[in-house]
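First the structure, in the form of structure tokens, and then the observations on it.
Of the protein chains in this complex, one is absent; all others appear in place.
When the chains are written out, they are named A and B in that same order, and each has its own residue count from 1.
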Amino acid sequence: MYRIRFHGRGGQGMKTASRILGTAFFIEGFEVQDAQRYGAERRGAPIFAYVRADRTAIHERGVIGRPDLVVVADDTLVPVSAAGVMQGIGPDTVLLIDSAESEKTWRERLNLQGPILVLPRLIPLEPSEMAYVGTECAAAAACLTGIISLASVRQAVQQELAYMKAGVVDRNVEIASGAFARMAAHSGIVQEGGTTSHHDRTVPSWVDLPADDIGESSPAIYGAATSVAVRTGLWRSMRPVVDTSRCNRCTWICGSFCPDSAIARGSEGYPQIDLDHCKGCMICVAQCPPHAIVAIPEAEAVAQEKEGAAS
Amino acid sequence: MTEARFQRMKDLPSTHLLGAGTAMCAGCGGLAAVTEVYDVLGENTVFVNAAGCMTLLSVYPFTPFRGSWLYTAMASAPAGAQGVRDALDILRAKGRITPEEDLQVVVLSGDGAAGGIGLSATSAAIDRGLDFIYLCYDNEGYGNTGQQTSSATPHGALTATDALRSGFAGWKKDLFAIWVANKPAYAATVIGGEPLDLARKLEKARSMDGPRMILALAPCPAGWGYDPEHSVEIARLAVKTGIWPLKEYADGETVHTRLPHPRQPVENYLKLQGRFAHLFEPARDEPRLKEIQDAVDAYWAPLEAEHAGG
Partner (left out) sequence: MTRELITGNAAAAWGARLARADYLPAFPITPQTEIIETIARWSGEGVMDCRMVMMESEHSMITAAGAAAATGVRVYTATSSQGLLYGMEMLYTVAGWRAPFVMANVSRGLAAPITLESDHNDILAARDSGFLQIHCATCQEVLDVTLMAYRLAEDRRVRLPVIVNLDGFYLSFTREPVNIPGQDAVDAFLPAFDPGPATFRAGHPVSQAVAVLGGAPYSYFRYETALAAQAALDVYAAIGADFFARFGRRHGALERYRCEDAEIVFFMMGSFSTKAKEAVDRMREDGVPVGLLRLCMLRPFPTELLRSALTGKRAVAVIDQNLSMGKGGILHTEITSALYGYRNAPPIVTSFVGGLGGRDISIEEFFEIAAINRRASETGEIPPPRLLYTDTELREIRKLQAIAHVERQEEIVP
């Protein structure tokens, strides 16, 4: 059975990715199960979807614990443990990362035994084209299995995106074909995983739940604003940056309109943006009277920060 | 048919459609209203009933209806009406019944359901423009369970849950105004003791489509504390004292169908009822009586000024 997981952000089309790959398998005559993990499908938030494909009926259900292939649509998610990208990756798991960085860099960074591949960015990550990433990932994954033809992928894209405008569908088919071609050298690298042996089984470490005191055992939070521990800054694909040369220091404007309490008045009266929690909505950019806040792609901002740190 | 059908009392039917033999209390003002309503609407109706006193109109194997009836629950009679209305429309649209087999859908609800637990379902049915008549018999309390305070209980009335000498401290919810705020096709207040006014309004409502409400004050011998023989007298006094204004809403306008003149003091109405006895005995509770009279006066003041002026 093939067990494939897609990781990305809400808005990047991970559900579409799993559906395109699922349909492509189905066209090739496989039994298929695909699903998106729902829950926090907020734009920009980490999200994942998965596909199982086999030649006989599939009895497994739910989240894939031991994937044969993990596709990461957004490389900034790799180190985020809450995103669960690395969960269950074994020596035979192929990791495919949509990234501008090299395979060598990732190999050094992650220290994994299994194969790591990089799907180089074909398209600039304009917010309006975020949804194309799913198509790209699905086509690349299909190629890596070595048993799905490009024709099936193209048909799957057309089928799954049938509700979209013709031009958009054509663009997706084009992107899928490109991604498929770029992975051709690795066609067949993903192998079907086996089943879980009963003979060599591990025994679950069950525990008897203690009867806890009522102070612990009801779903109550005994503190204020514990939500600040959640770093929603990870959702951001665009970052607001303040140009102090143009800033009027009217922080009551940007600060009032920020829905996430992420803008404070800094020491010299300039807005101070809490990047741990700024979700990248860009309301501050839209509302700033002297247009002193500009939006730049998060990846660019991170790269600039690194350069700054290095120099 | 127009409202001209009912010009005088003798135009009203002398034999009634609603069968006798129901379990309603002797002298029930609600039953009087339902009987009069049924005479106008006729048997090509399906009554969808909310839990209340009228639950017991049909007790197996006895029903007073010559048409149909569906008992639902306290909170959702308008939703039951929605299901029946939609089903009849579907059956007609798909040619499974003839237009002659169609029915007028009528919700029958007490004030407890109408102003409380069932208000959300009622409001939503109006939002959806449901084609139905909503008939509320308002006996100003949860009558079927022994007259506890409801949202329709008037100021100062004693109830089973406001049994202390001062009675209910709040004020009666204005269900008519709530309906009017929802812009229904039609809304009217009626009372069984004024059958001609009631028949004219029902005739008008019958000829319209969309959400239509008939709010009938229902004098209740058991709950209000008076002998059944006084039911009609009390009903008329409710109108003559102005505590129960007779009015109707259509086409965005509310019109009063009766301007009590001269308007009698409200205590003439109150003093006949046990639930207000504490306002008179052992001593007159002048502040409370004045409060009630002032509220009635305030209601009528602009209307009377307009009338005097024009």
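The rule is simple: a residue touches a chain if its C-beta (ideal position, glycine included) is under 8 Å from a C-beta of that chain, and two chains touch if they have at least 3 such contacts.
Everything quoted here is computed from the prediction, not taken from an experiment.
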Looking at B:Asp102, B:Asp174 or B:Glu203, which makes contact with the chain not pictured?
B:Asp102
Contacting the left-out chain in the complete assembly, out of B:Leu12, B:Cys25 or B:Ala75
B:Ala75
Of the residues A:Ala166, A:Ala185 or A:Leu209, I need the one that contacts the missing chain.
A:Leu209
Return the single residue from A:Ser102, A:Thr196, A:Asn248 or A:Ser261 that touches the missing chain.
A:Thr196
Residues from subunit B at the interface with the omitted partner, ascending:
43-44, 46, 48, 55-56, 58-61, 63, 65-73, 75-84, 86-91, 94, 96-97, 100-103, 120-121, 123-124, 127-128
What is the set of subunit A residues that contact the non-displayed chain in the whole complex?
19, 22-23, 26, 31-36, 38-39, 58-63, 65, 195-199, 201-210, 212-213, 215-216, 219-223, 226, 229
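Keep in mind that, in the parts below, only the chains that are shown with their structure count from here on.
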Chain centres from averaged Cα atoms put subunit A and subunit B apart, in whole Å, by 61
